[in-house]
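The structure under discussion is supplied below as structure tokens; questions concerning it will follow.
Some chains omitted; the rest stay in position.
For reference, chains read A and B in written order, and residue numbers begin at 1 within each chain.
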Amino acid sequence: MEANEQRAIGILTSGGDAPGMNAAIRAVTRAAIFAGFKVFGIMRGYKGLITDEIEEFSTQNVSNIIQRGGTILKTARCKEFQTKEGRQCAYDVLQRHGISALVVIGGDGSLTGARIFANEFQFQIIGLPGTIDNDLYGTDSTIGYDTALNTIMDCVDKIRDTATSHERLFFIEVMGRDAGFLALNGAIASGAEAAIIPEVATQEDQLDELIANGFRKSKNSSIVLVAESPSTGGAMGLAERVKKEYPNYDVRVSILGHLQRGGSPTAYDRILASRMGAAAVDALLDDQRNVMIGIKNDEIVYVPFTKAIKNDKPINRELMSTLRRLSI
Amino acid sequence: MEANEQRAIGILTSGGDAPGMNAAIRAVTRAAIFAGFKVFGIMRGYKGLITDEIEEFSTQNVSNIIQRGGTILKTARCKEFQTKEGRQCAYDVLQRHGISALVVIGGDGSLTGARIFANEFQFQIIGLPGTIDNDLYGTDSTIGYDTALNTIMDCVDKIRDTATSHERLFFIEVMGRDAGFLALNGAIASGAEAAIIPEVATQEDQLDELIANGFRKSKNSSIVLVAESPSTGGAMGLAERVKKEYPNYDVRVSILGHLQRGGSPTAYDRILASRMGAAAVDALLDDQRNVMIGIKNDEIVYVPFTKAIKNDKPINRELMSTLRRLSI
């Protein structure tokens, strides 16, 4: 790139959508234009890179989107990008548009794709952690997690209205593939009796203990949040077991499902997305590459892709103890 | 009752709970105290009548509950009340407390029980229509219906965020046993493509037509609301069929479930419950018996139990045509 040439960057969202992705798109676009870059919006994640669904963005393209759920860039799975030929095609498209860097917003699968592409073509990529699961290492929070947590809490608040009126035991299944953040924090936030999460191997004992001395003692209804992960059996599996062993319980199951991904983002997610989006542009100016923007102790940090997608972010054990002490 | 004696009435909620039941309890209690009555809150529906879970209520007992979902009186199914002995026991308890009239808040099952009891013991009962299903004849709306409709709409708004981002076909199952009010009006309110409701016998054709020329033409995602009634097959049944016949569609199912019963009631439901609760006391003063309070053309009406529970409230066909015209 010559000094007098205007730099061009692309932005895309990939993988499962998460609330706040639009706030991130807005932030990257505006901070980049503020820095003097041209910005291209790439549709449908890596797919749009290959099919050349690319449009130049002005500040107006991202007006009035900060409050919207979903992603205006849409997202899709893309098998072609998993092949060398697909990635070569994507690279050619980027070259044709003069795009010299990418900002990729997504979860661990998306960042894995970014890492491979970046290495293969020595391409500059900055990642933003966009996933409701909060399962990326190196950042205290991911874009979408706080909104999903509040959505879950609002749903459980509603279910508690009816659970209390009817005196029932509810198993409520929430998202979080192999990560119990949403289930555990959702349980504390909604005053649920327990959370069954994949990080705890002895989850069956949890349930036994819960049933043995937990609910129906002083309480007239109980709510248990269950992470959808196969290792927990899911809400259905637990309910079946309880119905068999304790046939006199009035057990109900609710699977919250896809509504957890949607909705207008919370203040926390909008601010996080705005800060991370601006930081992605700083990272580009700073000639960073192959890093995900993270937040640690309220400060922006750069996390190498290889570290971020290791996926072993630990659950805070203090929270489990808090949940148990408060559900008496 | 002698002239100088203070009259005592009881109030209970029965059947499935509905948002606005607390607003109705508050209204009945306060309007009755305003009229000089003593008021007794009866816990757990007809069950509490038999087990004598009865407490005198002051205006304070119903303070700060208008905004709460569920019912502070709780609700339960009660098999004993379906027997002559159970009802006799309930009558004896009422006599012991000096309670000479009941206000029963619930759906058709609850009002059926009220009708039998009223006839058997010549007991004065006024019913309030409390059910999210809106399936009681003789009233334009039931307490809880507007809130459930808004809850459904909010959920579909969230799901549409992710449906649009991913370009998917969603079947969303909503409540409404044998009544399509929630599915049809929910579809219009949320801008869904179609509603599959029990009132329309040819629902399969609806789906064929929808698939044949409806979605995936100019649209990049489609949402279909499905009433839970067995006659529609439910969301799962429809999804299975589509997946078999159109394997290239990216089909998803969401069952909204119990959260539809909860939540803080809307303005409409709180006002409706307040007016109906006050009207129930007017009806008592007016020596009405065996009537449900209804609302027709924004005026309070009395509907004989026998008419209200006939259950053949028709769907407005104009709405079906509106939905079709607006989903192009």
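Just so we're on the same page, a residue touches a chain if its C-beta (ideal position, glycine included) is under 8 Å from a C-beta of that chain, and two chains touch if they have at least 3 such contacts.
Only a predicted model underlies this, so the values are computations on that prediction, with no experimental measurement involved.
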Assembly size in copies, with 2 chains present: 4
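Throughout what follows, only the chains that are shown with their structure count from here on.
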Whole-Å gap between the CA centroids of chain A and chain B: 36
In the complex with chain A, residue positions of chain B that touch it: 13, 16-17, 19, 68-71, 74-76, 151, 155, 157-167, 170, 220, 252-263
